[in-house]
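Of the protein chains in this complex, one is absent; all others appear in place.
So, subunit A:
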Amino acid sequence: MIGVLNLANAVFRASLISSSRNISTYIHPLYFRATEVLLGEPLKKKKRLDPAIVRAREERKRKKLQKRIRQLEKHANHMKPIFEIDTLPELLQNEKRTCHLSVPLSEKEIERRKSLEKEWCKYKHSQWTKDLHVIKSIIKSQEIALKELKAVSKQLYKKAVEFDDLYMPYSVTGPVYTPSIKNYDSPDGEYIETTVKYIGE
């Protein structure tokens, strides 16, 4: 039966690739042929467990869970304290804490600060107008570049303005006050673990 099927298969294939260079020995049932590779392995015999042991195991699991539930229920009414809130009334009571400024500022000092603030406003405003000019000039420059590119070739233009999510998550680490020290191995800081573990956590 299988031989006949193979033959049918072979004939079918031969008709498909009549003019190909493949040489097939699958044409006649009496020709030699390779058996298919067996990649299986004999099934393992299942170990049979004693039903009593299984029952004992389940019982132990259940008891463990029940114990944990009982433990949690015992502390159900205990809320986890929030330290920030605890200290607040204490702080409110302690109103005697003073500011660093003990004596009120002199008239002269107040005047100085006011004038400095005005000066600062002017400085910032001029900075802002300068920034605006720069931004405008950059945008203009890019517009001109894109216009020129469009005039040269529509396809290149399309490629240039296509959305590319390669650029999107953008991160930068800004300038710092002093440059990094070469080959500096920063030491691990020392710390004392003070986190409290509460029951049921």
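Methods note: a contact is a pair of C-beta atoms (placed from the backbone, for glycine too) under 8 Å apart; a residue touches a chain by one contact, two chains touch by 3 or more; residues count from 1.
The rule we apply is simple: contacts and distances are computed from a predicted model.
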| item | value |
| --- | --- |
| Protein that the absent chain corresponds to, by UniProt name, given "Large ribosomal subunit protein mL46", "ERF1 methyltransferase catalytic subunit MTQ2", "Cyclin dependent kinase inhibitor 1Ca" or "RNA-binding protein 48" | "Large ribosomal subunit protein mL46" |
| Among A:Glu36, A:Asp164 or A:Asp185, residue touching the chain not depicted | A:Asp164 |
| Contact residue for the chain not shown (choose from A:Tyr31, A:Trp120 or A:Tyr198) | A:Trp120 |
| Those residues of subunit A which, in the complete complex, touch the missing chain | 97-101, 113, 116-117, 119-120, 123, 130, 134, 137-138, 140-142, 144-146, 148-149, 152-156, 159-162, 164, 167, 175-182 |
